[in-house]
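Sending over a structure as structure tokens; questions will come in a sec.
All protein chains but one are shown in place.
Right after this comes subunit A.
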Amino acid sequence: MELLNNLAIGFSTALSMTNLLYCFFGVLLGTLIGVLPGLGAVATIAMLLPATFSLPPVSSLIMLAGIYYGAQYGGSTTAILVNLPGESSSVVTALDGYKMACQGRAGAALTTSAVGSFVAGSLATLLIAMFATPLSAFALAFGPPEYFSLMVLGLVASVVLAHGSLLKAICMIILGLLLGLVGTDVNSGLSRFTFEQPQIAEGISFVAVAMGLFGIGEIVRNLEHEAGGARTAGIPRVGSLMPTRDEIRRIIAPIFRGTALGSILGILPGGGAMLASFASYSLEKKLSPHPETFGNGAIEGVAGPESANNAGAQTSFIPMLTLGIPSNAVMALMAGAMIMQGIQPGPSVMVEQPALFWGMVTSMWIGNIMLVILNLPLIGIWVRLLAVPYHLLFPVIIVICGIGAFSVSNSVFDIHLMAAFGVLGYVFFKLECEPAPLLLGFILGPMMEEYLRRAMLLSRGDFTVFLTRPISATLLALSAAALALVVLPAFRKTREEAFHEED
């Protein structure tokens, strides 16, 4: 009964004309930036933050949230059509989605991704409404040792998932870890690898690294083909949007599994949408009777991760809305937007501002409906956006990337950094090294260090703390098992075969 009451308050807020408009504007912008590679939700929200200062709090939050989950939809469109993940969380979608597109099944892949995202988005919204309070209590059971072990698992999973050479994947992770260590050490306050450059005293900008490696690197790579005259149209035909009956049968279970996995991982700080999509992919591959089809156009490899990343994106609002604790960079910006409006994110928001809390929750569901409409019938428009001649598109993308890199901390240095990482991204491509593990190492490395040292400080240097706490011990055992699997000759062979066929 209380749930119905709450939802009624929410709908009456979210369905007002103004809020519907802001919601639409948010998801439209989100889809757009999701489609355009190199410009992420973090950069866009950061750019728009000052502009929301004069809007009513509910409207600005509805719009910003729309950008975030809208980007998850848009990001998968480019991942599937041109093998260019617009968002880091759609990196996995590109693996099988693009292969499907090459086989003429782009339409089915897009539908799967949109429907999966919609189902996941709706269920996750319902989940937020029902379990916001109890779920936030679960996240509190995670202390520094648990986070550390979770991240170990995340890194091990990314090695298992990496394309091609295992050695190269590990090297890329380590390179990412090293890059992540640049900046001020939280525990001692001393700076590392900064060469007395104040611009990197707080670390290398994540946006510069991500845009450089994925955005600029990709452009350089594409231009090389164009110069050689060998660049084809690049965009496969969308084909029929309807999946075959067999495909529908195959995607149902992965969508629900992905939703469940994504919902859980989204609540945990740090992982969010990206970890959710990686985890779902490996889960689907494990459960599939035909693991060899993965990386070769398996529709389950699109359905699972796409549902997981959208569910993760939605549930990552839970710790922010209920506890005032942002679980990732986007949520930190959202919390910032609330503070700018004079609302302190925290447990009392739900009680003192029910219209704001429930209005935002229900707007997510409305936004998800809008996204399905925007992304399926209108897919042609987004595809046309990609069909713009590359020599017209790439300068625009470079400018947008430049603005994005600059706007995060108003630093020209970050633009130079992005350019440098663009060159690096191209070199990696030539060396057949995947940049995704590097990015994961870059994000998780410093966090792991922070949690490891914090766990050590709190346990007064006692290492057994990782094994005596049940959740931590379980996570470490899972990591060990995953690692053992990779080392086992039998599995290693199938893994190499699976990735070999992909190339």
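By our rule, a residue touches a chain if its C-beta (ideal position, glycine included) is under 8 Å from a C-beta of that chain, and two chains touch if they have at least 3 such contacts; residues count from 1.
One rule holds for everything that comes next: contacts and distances are computed from a predicted model.
> Write down which listed name, "Glycine--tRNA ligase beta subunit", "Tripartite-type tricarboxylate transporter, receptor component TctC", "[NiFe] hydrogenase diaphorase moiety large subunit" or "Glutathione import ATP-binding protein GsiA", is the UniProt protein name of the chain that is not shown.
Answer from the UniProt record of the missing subunit chain: "Tripartite-type tricarboxylate transporter, receptor component TctC".
> Among A:Leu126, A:Ala332 or A:Ala355, which one is in touch with the chain left out?
Checking each option in A:Leu126, A:Ala332 or A:Ala355, the one touching the absent chain turns out to be A:Ala332.
> Would you indicate which residue among A:Ala8, A:Ala141, A:Leu287 or A:Ile373 is in contact with the undisplayed chain?
For the chain that is not drawn, the touching residue is A:Ala141.
> Tell me which residue among A:Val396, A:Leu458 or A:Ala477 touches the hidden chain in the full complex.
A:Leu458
> List the subunit A residues touching the unshown chain?
Missing-chain contacts on subunit A: residues 46, 49-50, 53, 139-144, 184, 186-191, 196, 198-199, 201-202, 269, 319, 323-326, 332-333, 335-337, 339-340, 342, 344, 346-348, 409-411, 450, 454, 457-458, 460.
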